[in-house]
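Note that one protein chain of the assembly has been removed; the remaining protein chains are unaltered in position.
All chains are identified by letter, namely A, B, C, D and E, in their written order; residue positions are counted from 1 within each chain.
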Amino acid sequence: MKMVDVGAKPKTERVAIASAFLKMSAKALQKIAQGQVEKGDVLAAARLAGVMAAKKTPDLIPLCHPIALSGVEVHVEPVRGGVFFTATVRTVDRTGVEMEALTAVTAAALTVYDMLKSTDRGMVLEQVQLENKSGGRSGTWTRKG
Amino acid sequence: MKMVDVGAKPKTERVAIASAFLKMSAKALQKIAQGQVEKGDVLAAARLAGVMAAKKTPDLIPLCHPIALSGVEVHVEPVRGGVFFTATVRTVDRTGVEMEALTAVTAAALTVYDMLKSTDRGMVLEQVQLENKSGGRSGTWTRKG
Amino acid sequence: MKMVDVGAKPKTERVAIASAFLKMSAKALQKIAQGQVEKGDVLAAARLAGVMAAKKTPDLIPLCHPIALSGVEVHVEPVRGGVFFTATVRTVDRTGVEMEALTAVTAAALTVYDMLKSTDRGMVLEQVQLENKSGGRSGTWTRKG
Amino acid sequence: MKMVDVGAKPKTERVAIASAFLKMSAKALQKIAQGQVEKGDVLAAARLAGVMAAKKTPDLIPLCHPIALSGVEVHVEPVRGGVFFTATVRTVDRTGVEMEALTAVTAAALTVYDMLKSTDRGMVLEQVQLENKSGGRSGTWTRKG
Amino acid sequence: MKMVDVGAKPKTERVAIASAFLKMSAKALQKIAQGQVEKGDVLAAARLAGVMAAKKTPDLIPLCHPIALSGVEVHVEPVRGGVFFTATVRTVDRTGVEMEALTAVTAAALTVYDMLKSTDRGMVLEQVQLENKSGGRSGTWTRKG
Partner (left out) sequence: MKMVDVGAKPKTERVAIASAFLKMSAKALQKIAQGQVEKGDVLAAARLAGVMAAKKTPDLIPLCHPIALSGVEVHVEPVRGGVFFTATVRTVDRTGVEMEALTAVTAAALTVYDMLKSTDRGMVLEQVQLENKSGGRSGTWTRKG
């Protein structure tokens, strides 16, 4: 096991964007829309949880480097059939922030699950995926299709 | 926002089981099978990351109660088309451990993603979901179908 | 230095309520009222930061016992001259939750400071104090006046 | 909610100084002076708690950037009517350390509260405030009066 | 990998005592004795670091259960040839606290190393060991000799 040495890489600007979708019942979506969730404002909590989780990535993913994140933005949007999440994470460092973006959308989505689970335990977190990353030796990558 | 008061609930045994599937390319699966991943033993790292993440759930999910987990077990199994994860979390406490089980499978899956992302950035984490929970006032819940 | 032994004390229900006031300029208050803060929803962020900080108390206050919190509720209310914070923390444990309540209001207030500091660096956090605690060997305590 | 992008800012030396005052009874002050506190050396514990809390700021304040602190110094001094705290935090980074300095004095003060609360639950944390900050685009700021 | 299920075990009082010895040069010992260490009070810092580390044990040791510690006491004593550490950790829980006691003495010793390393990088941490544990199904264990 090792956290691979990135000391010889230059510090460059890097950005990663990830997304996720939490499928839920109409009843759960309605609770969000009507602000009827006992624990509080679901969307605000999810956004904040996503930002904070991005900062905890090296604690959660064992071989991730600790990275000085320069920016994190999390969007949470109720759509047809569920809630859609995107996170954009930026750094100027020696390694990328794909894991930070994936961790952010995941934590945001699990926070929504937590706040609504008494209404719908059957919610499914689907399509947690990297959408785009740029910067660094391997350059730009964009999801196809 | 509030972490709802569970002080009046009795301490009872509670179990939650969650699962997740990380879809990946044949090439990535082959790297796991052949033990060719530079960062180390992927399956062992994923299992351990899952167990450790379960313990960090109240740090990640803002309105989760801190819970004295009595047991955590994470299974990670390469299957056709990807890797399948399950986590079983147990407690004897006033509230359930659904979030701990979901956090465990998610962190385990993201750990696999991290260790293989230089081979396949297109991996997709699918079907993160609760399979079963028992104990507590709301009793047993099992996913249908 | 020691974390004093509480093993012989019975587990009883305990509640602590703390408050704090963050004095700020009219301009800063207006930004909150008009939702013009670049970083996002100030009041929601403060509430959530307070709840999460309560859970981190034993990490911050060296000789605090780790406690199984059963409930945390944080109120954040803009008033004349600033923002007023209260936190109510509950447990069923061997020691009290005064420090958790004080930590919650403090973190909530510092979160507001952080989100508004580009508008007003002169904000002052005043009157962080315990209002009431009940339960345990020493019984009920209420602030006078 | 977002952690605003600071990636385009240059890394410059930045310093922030914060202070706080914990008002307490003569009896509590006397316990400190006479070294009679059961939990141990109050002033040493408070200083150390302040330094450690500065490092945890991005965990506590949701939208704070993780910053590579280059120095932290915490002073804790019993004075007439209470204990006075100051923290000086330094970095060479893209954003300032005001929140780190405020978090340090707050944690130091709450540590004193914790160690003396069995003597005086009525202690009040007053005047948590930034005294001075320098460096960065917005330059030097000093509290008036 | 699993955190083994202890849910069926009764909660009983458990105590563990661990010790460690940090061998150092006469010059390093003299710096402690004369209070000449630039970073501050070495013995107080070590004691506090030990207590705080005990609380972090489940974060550090992957398969350790999170335990509600009821008491932690750390002793740090300069002796001939070095500094001797002992930690006593107590709980009323389903599993023992041997790892917490070992983690406490280790962190205390590494804190001393850190504060004196500019004087003596050759210090050696020796004999980190369990001295005694009591309570639980396996009963009392005492180091021989």
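To be clear about the criterion, a residue touches a chain if its C-beta (ideal position, glycine included) is under 8 Å from a C-beta of that chain, and two chains touch if they have at least 3 such contacts.
Bear in mind that the values here come from a model prediction, so they are computed numbers and not experimental data.
Considering the full assembly, A:I67 is the residue among A:I17, A:V42, A:I67 or A:V83 that touches the omitted chain. Per the touch definition above, the residue from D:M1, D:A16, D:L29 or D:A44 contacting the chain not shown is D:A44.
Across D:V74, D:A101 or D:L130, the residue that sits in touch with the chain not pictured is D:V74. Touch with the hidden chain on the side of subunit A covers residues 1-7, 58-59, 62-63, 65-68, 93-94. Residues of subunit E that touch the chain left out of view are 1-4, 20, 38-41, 45, 48-49, 52-53, 56, 59-64, 98-99, 102-103, 106-107, 110-111, 113-115, 117-118, 121-130, 133, 138, 141, 143-144. Within the entire complex, the positions of subunit D that touch the omitted partner chain are 13, 44, 47-48, 51-52, 54-56, 66, 68-74, 90-92.
By our rule, only the chains that are shown with their structure count from here on.
Looking across D-E, B-E or A-B, the pair that copies the A-C interface, with over half of its contact pairs the same by residue number, is D-E. Each chain gets one centre point, the mean of its Cα atoms, and the points for subunit D and subunit E are 28 Å apart.
Distance between subunit C and subunit E, defined via averaged C-alpha coordinates, is recorded as 31 Å.
Residues of subunit A in contact with two or more other chains: 40-41, 44-45, 47-49, 52, 56. In terms of which chains touch, the assembly is arranged in some other way, matching none of the line, ring, star or all-to-all patterns.
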